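Data block below; observations after.
Omission of a single protein chain aside, the complex is shown with its protein chains in their original locations.
The chains carry the letters A and B, assigned in the order they are written, with residues numbered from 1 in each.
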Amino acid sequence: MKGLILKDLLNLKGTFKTLGVMLLLFAVVFIPAGNNFVFGIIIFMFAMMVITTISYDDLARWDSYALTMPVTRKEIVLSKYLVLGILNITGAILSLCVGFIGTMVMGRSFSMEILAIIGVVFLIAIVFGSVMLPLIYKFGAEKARLMLILCALIPTGFLLLLEQLQIPIPTDANPWLYLLILVAFTLAGLILSYGLSLKIYEKKEF
Amino acid sequence: MNIIISNNSGKPIYEQIAMQIKNMIIRGDLAPGELLPSMRFLAKELRISVITTKRAYSDLERDGFIETVTGKGSFVANKNMAFIREEQLRLAEECLQKAVEIAKSSDITYEELTEIIEVLYKGE
C-alpha cells in the first residue's frame, strides 16, 4: 500500500514543479487584485492530480502489473483515495501559506473569508474526487475526462451561486452548523464513493 | 573438459554428451571419483535444457560410468576402467557379430564389410 502511494507521488514529481510555477504566477496576478478564489484554485488543482495519476497508470498498463504483486484490489482502490486525501491536504496547506504570505505582503490582514473559502473548496474538492473516482473506475480515465468537464460545472456553478447569495461567509447565527452539515455530507459521500469504486474494481478484468 | 555439441549431426544432444563423457572416462581424462559438473551448470553453459543433461547423466549412470549422490553431485564411478573397456569391447563384438551374420546371409564379402567399418570408424 505504501508502495502504491509512493508510486503516485513519485510520478507526480514533475507535475508538482509545473504546478509550483503556475501557483506563483496565479498568486502574483490574483492576490493584488484581491481575488480570493486563487486559494480555491490551488486546492482544486492539487486534487485533480489524482486523475493524472490514473492516466499515468493507464498509459503504463500499471494496474494489471500491480495485481501480479502482493497487492490486493482493495489496496489499489484505497491507495487512490489516500492519494486524493494527501493531495487535497497538501493543496489546503499550500493555500493557507500563500494566503498568509500574500496578505502579509499586501499589508492586509488574513481574513476569515480566506479561511472559509479554503475550507469550503477543500470539502468540494473531496466531493468532486468522490464523484470522479467511481466514474473513472467504471468508464476509464479517457471517457471520464469528458464527464470531468461536466462535473467541474457543478461545483463551479455551486460556488458562483454561493458567491451570488453571499453565503460562504457564515458570520450569522450558526456557522458551525453549516460546517458540520457540510463535513458530514462530504464524509458520507466519500465513504459511499469508496464502496462503489471498490465494487466496480473487484469485478474488473485486466 | 570439452564437450562439443553439433545441432546437425542427427544424434540427440543427450547422446552426444553421454558419448563424450564416456570417452573421457575410458581414455582416463576423467579419473574415478572425480566430480562431474552439475547437470544444471552443464545445461546453462551449453544453453540446453536441464532435462537433456539429466537424460545424458542417467544414461551414463545406467551404463555404470558415473554415480550420482543426491545433494552432492555426480562422480565418475570407482569401477575398474579396464573392466569397463572390456565390457564395451564385448558390446562392440556382439554388434559386429550381427553384422557378420547379415553379411554372410546376404552374400556380402569380407572386403565389403571391412570397407564399411573403415568408412564408419574414420568418418565419425
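Throughout what follows, a contact is a pair of C-beta atoms (placed from the backbone, for glycine too) under 8 Å apart; a residue touches a chain by one contact, two chains touch by 3 or more.
What we mean here is this: contacts and distances are computed from a predicted model.
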| item | value |
| --- | --- |
| Listed names "ABC transporter", "Fe-S cluster assembly ATPase SufC", "SOS mutagenesis and repair protein UmuC" or "Acyl carrier protein", matching UniProt entry of the absent chain | "ABC transporter" |
| Of B:Ser49, B:Asn78, B:Gln97 or B:Thr114, the one touching the omitted chain in the full complex | B:Ser49 |
| Residues of subunit A in contact with the chain not shown | 2-4, 6-7, 10-11, 13-14, 56-57, 59-62, 64-65, 67-72, 203, 205-206 |
| Residue ranges of subunit B at the interface with the undisplayed chain | 10, 12, 14, 38, 40-41, 43-44, 47-52, 55 |
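We take it that only the chains that are shown with their structure count from here on.
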| item | value |
| --- | --- |
| Centre-of-Cα separation between subunit B and subunit A, whole angstrom | 74 |
